[in-house]
Every structure is written in C-alpha cells, then in structure tokens.
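One structure is given here, and the rest of the page talks about it.
Here the complex is missing a single protein chain, while all its other protein chains stay put.
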Amino acid sequence: MIQIQRLSKSFGHPVLHDVTLSIPTGCLYGLIGPGASGKSVLLKMITALMRPDTGSVVVDGQNVQAMTELELASFRLKFGMLFQNNALFDAMTVAENVAFPLHRLFDLDEAEIRRRVEERLAAVSLAGFAERTPVGLSGGQKKRVGVARATVTRAPIIFYDEPAAGLDPVTSQKIFDLLRAEQQRAKTTVIMVSSDIERLLTVTDRVGMMYRGSLVFDGTTDEALTSTDPYVKQFVHGLAEGPL
Amino acid sequence: MAPPPASTASAPFASLAAARESLYGVAETVGKMGLIAHQIGVRFARLDFDGEELKRNMYKMGVKSLPIVVVTALFTGAIMVVQAAPIVQRYGAQQLLGWGAGFGTLREIGPLLTALMISGRVGANNTAELGTMTVTEQVDALRALAIDPIAFLVVPRFIAMVATLFLSTLYADALALFGAAYAGQFLLGVEAATFYNGLTSGLLGIGDVANGLVKSVIFGGAMGLSSCHFGLAVTGGAPGVGRAVNATVVTSAACIFVVDYFVSFLLE
Partner (left out) sequence: MTTDSATGGLAAIVGRRAIVLFSTGRELYSVLVRTLYYVWRGRAEPGATARQMYEIGNRSLFFLTVVMGFIGMILVLQAGLQTQRVLPDLSMLGASYLELLVRDLAASIVALMLATRVGAGIAAEIGSMVVTEQIDALRMCAADPIDYLVKPRFLASIVMTTVLTIWSGGVSILTGMLTAEVVFSVPPRTFWNLSLVHASDLATGLTKCFAYGAAIPVVSAFCGLSTFGGSEGVGSATTRAVVNSSLSVIILNFLISSTAYLLFQ
C-alpha cells in the first residue's frame, strides 16, 4: 500500500503541487498526463531517488523520505523499476544487467542467479540474448531487458516509466500484455506511466491523471473512461478540442 | 569502457602498434592544424574577419578565465618561493630569492601554467561550441548563406585566444610575483622589499618577461589551432563532441610542452 501525502517539489518552477494519492496493494495503477506534468518526478519521489520540498510518502507503513541512503539500500528490495530510457548498463552484457540487482541485494550462489536470469529472459522472449551487449539491441529488445531486470528480484512493487515509448504498435501491445500477465502472475503492485492511453487503459485497474504538477483525477479505469471532467475527458479520449 | 587485454603475452606488441598508431595520428593532427593555420593567416592578412565576433569572444574568453588565472597565479607564485627557498638558502643569499622565484615564473611556469589552465577552460569550451555547431549543421548553414565560416567563426576566436593568453600571462606574471612576495614574507621571513630588490637587481631583465610573453603568444596560437581544428572536425553527434573536447585539451597540452622546449632553445 502506497500513501502519498501532499507532495510538493519545485525547481524554480513548480514540478509537483500538493499531490495526495493512495495506491492499494495488488493494483495496476496507470499514471497519465501531458508531457512535463510531473509523472516521472512522482515515480522518483516514491522510490526516494528524489527528495520533495514538502509532503511524505509511506510505503507499507514506512516513511520512505525519512530514511537515509543506507536504510534505503535494503528497503529498495521492495522495488523494481523500468526507467524511461531503459538505463541499461553499457559496460555489461544483457545477462549481467539482469543479474546485477540479484548480486547486490541477495546472497545467492552463481547457479541460482544464472537460473533466475535465464527464466526472466525467457519470460520476455529474449532467450538467446544473454551474452549480447545493450549497444547492439533494438529499442524493443532493450525495453524487454529492462523489464527482465526490473522483475528479476520478484519485488512486490514495480514501476514502469513509459514501457512502450518509441516502439511500433505491435511491439507496444506485446509489452503491455507481458506486463499485465506478469502482474497477475506475481500479484505485484504496479505503477505504470504511459502516453499510450488507449493501450494503457486496457490493462489498468485504477488511473491517476496529472496536469502541470497537480493530480486532477484518481479513480478506477471505468470512471476515467466515463468522466465528464473536461481535462480528463479530452486527454483520455485524445481529443484536440478542450482545455488542454 | 574498453575491455581488459586479451592476453598479456601480446601486450608489448600491442603497445608498439598502439604507439605507431599514435605517431601517425599525431602527424595527421599536426598537418591539419597547419592547414587551418594557413587558412587563418590568409584571412588575417586580408583583414577578412568579423569584428563583432572578435569583440564578443574576447569578452567571453577573458572574463571566463579571470578567476582561474588569479587563483592559479597566486598559488604558483607561492609554490615557486617554497621551491626556490632551499636552493637560495644553500648559496646563502636571501636577496636572491626574488631572482630565484622570479626567473622560473617569468620564463617558464607563468606562461606554462596559465596556458594549461586556460586551455582547459577556454580551449575546451571553444571546441565544444564549434563542435556542437558542426554537429547541428550550423556551419553548413553559414556556407549556404555565402558566409565564410573560417572568417566568421575561426579567425575571431583564434585572435581572441591568442590575445587572451597574452594578457592573462601578463597579469598572471604580476600576480604570481605578488603571491611569491607575500609567501616569502609569511613563510620565510623575507621582506617584500628585499624580494622586490631581488627581482630588479639586474640579474633579471625585461628580456625574461619578453621571453615568457613570446611563449604565451605561441601557446595561444597552438591552443587556438587545436581547438578550432577539433571543433570543426567533429563527427558522431554528442559523444563526438565530448571526444573532440578531450582531444583538444590533450593536444594543446602536448603542443605547449613541445613548443616550450623549442622556443626556450631558440630564444637563447
């Protein structure tokens, strides 16, 4: 259960403004909004990669923002994250990338690590790619390596920041289906940021919409689709006319 | 990040091959810098360069380097005193501290360190600017507008760099001696007046100052040529700009030392 209370952040100009939000356990939560509305910043606040000016983030009863970097190191066992640009480590192979969190967070033996890595790569349909390097991979392949790395630790809370950005429609659909299947299998809490509203809303349980740093909507997927709020309606249905 | 060597047995031969490649690379760079020098020279002789750009670059480069030159010069002067002190004391001549610190600063350390620090700031920045302009096709755009990029971009920057280095060396020399005088007083108890006498006692002359300044002009030229060359020759997007900046700083430093030797030798 993630509880965000009155989160605010400003870099000279306000990036987050008084955001309050609750995400229940086991929910697949979609975070939508126009560009630069603060979605990625919000994700980084929850994982304490960024500190807010005011407000708090409580994850499973613990105030994340009050922890030191050292305490966070072990607390981050609960998180898995796919970054907007994959953030794969250039200096490592695909297998090493996926194995990295296992090495750092757990004390497993090599065989077990190899097994888990292979299982993950197979799950994202990249079975023979273990020894490849990120440089030579296509956009879709890099995303899938990112998904494998985010889910290899079997963390209970996963963040996907633009999982289908820059991918063709077929690959996008495959990624979304994959992520939904993962979430249902592992019963994880997932927060997904995406600009691909149509596809995103086919997999989400709940939706939140951000606009210029404020949360303008928080409800179930059905409520989002039938909302009469002009901002939400325009964005969800991709209309040119409206306040946005 | 480069992978580690495959086998240590082949390492010495690999190093030799690498050294040979380096030499070819060096020769190529020197040649290309010579070409740019010629192009600059031709336009300078015709007074064919942009005055506005010259003023703008002089201001930018001079102002950007001021704080660094000041800090470097003051500390350099102090370091020279600390290094010269035992030698001077060995020959029992406190009065010669001014001479000891002075000749090193004016002839060598002043021009050298000033050139190195300014190369790191101004040279690198210049390459980054020209490199970015090349990568974003702004240089091509200039050509399409029938504006000669060398006359418009390169010559003003070259002149500005030489002038900046000359002026910076001048006040770096003064500041370094100032720093040295007070370091001498504070650390060694040598009065500033004694230091000043040592400077002007006749062992050091205007020739030593001129020696350093001539070097600074030549260093400025080397820095200008290398930074403009690498800036305009960038390929490969943003990482290419980074590589060019790296290459400029390294090449300028190498040129500065090599040229320093030959100029020192020639000016005697």
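Chains here go by letter, A and B, matching the order in which they are written, and residues are numbered from 1 within each.
Going forward, contacts are C-beta pairs under 8 Å (C-beta built on N, C-alpha and C of every residue); 3 or more make two chains touch, one makes a residue touch a chain.
Because the structure is predicted, anything quoted here is derived from the model rather than measured.
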| item | value |
| --- | --- |
| Sole contact to the chain not displayed, among A:Ala36, A:Ala73 or A:Leu244 | A:Ala73 |
| Selected from B:Gln83, B:Gln138, B:Thr200 or B:Thr235 as touching the chain missing from the view | B:Gln83 |
| Residue of B:Met61, B:Met117, B:Ala181 or B:Ile218 in touch with the missing chain, whole complex considered | B:Met117 |
| Touching residues (missing chain, whole complex) on chain A | 44, 47, 49, 69, 72-74, 76-77, 79-81, 83-85, 87-90, 100-101, 104-105 |
| Where the unshown chain meets chain B, residue by residue | 1-2, 4-5, 15, 18-19, 22, 68, 71-72, 75-76, 78-79, 82-83, 85-87, 91, 96, 99, 103-104, 107-108, 113, 116-117, 120-121, 124-125, 128, 132, 183, 187, 203, 238-239, 241-242, 245-246, 249-250, 253-254, 257-258, 260-261, 264-265, 268 |
